[in-house]
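One chain of protein is taken out of this complex; the other chains stay put.
Note that the chains take the letters A and B in the order they are written out, and that residue 1 is the start of every chain.
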Amino acid sequence: MHPAISVIFFTVTSGAGFGLIALLGLGWPMRDGLVPAFLVALLAGGLAAAGLVSSTFHLGHPERAWRAFSQWRSSWLSREGVLAVATLLLFAAYSLTWMFAGVRLTALGYLVAALALATVLATGMIYASLKSIPQWHGVLTPLCYLAFSLASAALLAGAAGVGADLSGIGVAWIGLAGLVLAWAIKLAWWRRAGAIGFSATGSDTGTATGLGKLGRVRLLERPHTGENYLTREMVHRIGRKHAAKLRAIALVAGFAVPSVLCLIALLGAVNLAFAVAALSLAVGLFAERWLFFAEAQHSVSLYYD
Amino acid sequence: MTSLPARTDKKLGLAIDLDICVGCHACVVSCKEWNTGGYGSALGDADPYGDTPEGAWLNRIHTFEVTPPDAPAQIVHFPKSCLHCEDAPCVTVCPTGASYKRGEDGIVLVDESMCIGCGLCAWACPYGAREMDPVAKVMKKCTLCVDRIYNDNIPEVDRVPSCVRTCPANARHFGDFADPDSAVSRMTAERGGFELMPEMATKPVNRYLPPRPKARAVQEAQPNGGAQAADGFLGWLDRALERLG
Partner (left out) sequence: MPVQAKKSESRLDTSPAVSDEIRRTTCYMCACRCGINVHLRDGKVRYIEGNRDHPINRGVLCAKGSAGIMQQYSPARLRKPLLRTGERGEGKFKEIEWEEALALATQWLGDVRRKDPRKLAFFTGRDQSQSLTGWWAQQYGTPNFAAHGGFCSVNMAAGGIYTFGGAFWEFGSPDWERTEMFLVFGVAEDHDSNPIKLGLSRLKARGVKIVGVNPVRTGYNAIADEWVGITPGTDGLFILSLIHELLKAGTVDLDYLIRYTNAAWLVIDAPGDADHGLFARGEDGEALVAERATCALSSRKRAGVKPALKGRFALADGRFAVPAFELLAHKYLDEQYAPEKTAEATGVPAEQTRRLAREMAEAAFQREIVLQRPWTDLNGERHETMIGRPVSFHAMRGISAHSNGFQTARALHLLQILIGSIDCPGGYRFKPPYPRPVSAQPKPHGKGACAGEALPGPHLGFPEGPEDLLLEDDGVTPVRLDKAFSWDAPLSAHGLMHMVIANAHARDPYGIDVLFLYMANMAWNSSMNTSGTMRMLSDKDENGAYVIPKIIYSDAYSSEMVAYADLVLPDTTYLERHDCISLLDRPISEPDAMCDAIRWPVVEPDRQVRGFQSALLDLGARLGLPGMTKEDGTAKYRDYADYMIRHERRPGVGPLAGWRGADGGKVGRGEPNPDQIERYIANGGFFREHVPEEAAYFKHANAAWQDWAIARGLQDKRVENVFQLYLEPLRKFQLAAEGKRSPQPPQTHRERILRCFDPLPVWYPPFGDEGATAGGFPLHALTQRPAAMYHSWGSQNAWLRQIHGSNPLFVPGAVCDEAGLADGDWAWVTSPHGRIHVQVKRMEAVNAHTLWTWNAIGKRSGAWTLSADAPEARKGFLLNHLISELLPPRQDGLRWSNSDPITGQAAWFDLRVRIEKAPAEGGVTQPQFTAQTNPVAAPSGPLTYGKEWAS
């Protein structure tokens, strides 16, 4: 699949944003007061909203984007839109009462948290629901999205929050746990994706053409000599070396560096360490997300390779 | 609403005969010329005379080489357009309701005025049947020439998809697969017509009729009595001429 920058940016930032909204809704301790609350709310909401806005950049007709709220009964993309807006609206209410009344409404917070996580889940489900892309089609995909969302959020919360522990558990350990969990899921995802090919569905050029009964099937000529929307969008080829390099970047920037920073946070300078860790994770996630698309094989490629 | 109809009255679709398709692209271009001035926006062509010409097409022919284990390799020309699936994943993923499947005949369409050009339906389609128009930036797909098949301005005999109307080898057949007695249903039954990627569980309506086996039993025959007698061809000639009188 073609790794579109706007979509990569969207999934990374909005994942982090909605994750942070969820943690805030769950009551992650923050400095109270108008300005600190505003800044934290802005960070969470801004990341979520920026992601949403950037996702419209890849639309052919962004001016009609409002129509995307209509099909929530069948479409995960529509659900994501509805949930995202609902989350942001309620989060706004939550933030405003927090900012101006100094109160964090627990029930509303839980609702906001649930909606935010549901939004991230919906994002993951957009991909997971596509049977045509076997690497994405599975429960690990939404888990990955959720886990990275929460891991990013934990680092951001650690960077913006107060205190070094949460109900007696060191924030650094929470961040570290988030990272370990998320990357464990991702490693499982990678393992499955690397092994799966089209084996989950049994698809190959033979089933794609129905000619497999006759013998070995191979493409001789593409229908048109130039590229087309399908080949550019879905028959993306990525070099093995290139993929390995990006995977290394993802792991170093997304796991090793933030993990070390979490450990450093144990020694103090919690906020700064976490801020740097969150940034590093974001870099790693850009690489991870790029690979998420670039390495995914769409069954259309069976007709074009 | 991008939910699928529970059932459709008809299942209109194509039966494509791979045994006779010579890969001439007639259907491909006829489709383009009909649809660029018909349903929805024009089928755009970016950079038409430049280095990277790229247009939207609703039907394309791939060429595959099939190598049987015990026979020389053969070529199969393979036209592909929307299969108008019963469980069309392209429809259910659409966030705006632009994509829909018609209840009366099962044709899958895109209402372009509602399409935001997100491309998700093209991702959801396992077959590559949908293409984003490079100019109009809305999703294009085979309409089964919905603006021909019911069109009172066209002679009745021509109320078939443009690709079917034009195919010089008669490799494309249009009809109702819900009717077991329709021509397409019968030829599918007789010829062992198959679905593409049934494992995707999309329940495509279109069917492909497989290439017939290439080898045929040889009938040994020695008509005219044969010439391999002791006196050879010229002896045979004498006898044969005698028979002529």
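By our rule, a residue touches a chain if its C-beta (ideal position, glycine included) is under 8 Å from a C-beta of that chain, and two chains touch if they have at least 3 such contacts.
Everything quoted here is computed from the prediction, not taken from an experiment.
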{"item": "Residue, one of A:42, A:92, A:139 or A:220, that touches the chain absent here", "value": "A:220"}
{"item": "For chain A, residues in touch with the removed chain", "value": "220-221, 223-226"}
{"item": "Footprint left on chain B by the chain that the document does not show", "value": "1, 3-9, 19-26, 28-30, 32-34, 36-42, 44-55, 57, 63, 65, 67, 72-77, 97-98, 100, 102-103, 109, 111, 113-114, 134-136, 146-147, 149-154, 157-158, 162, 165-171, 211-212, 214-216, 218-228, 232-234, 236-238, 240-241, 244-245"}
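Convention: only the chains that are shown with their structure count from here on.
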{"item": "Centroid spacing, where centroids are CA-atom means, of chain A and chain B in whole angstrom", "value": "39"}
{"item": "Residues of chain A defined as touching chain B within the complex", "value": "1, 58-62, 64-65, 67-71, 73-78, 81, 126, 129-133, 201-203, 205, 207-211, 213-224, 226-230, 233-234, 298-300, 303-304"}
{"item": "For the chain B and chain A complex, residues of the former touching the latter", "value": "1-3, 18, 28, 52-57, 60-69, 71, 73-76, 78, 80, 89, 91-98, 114-120, 122-128, 131-134, 136-138, 194-201, 208, 210-211"}
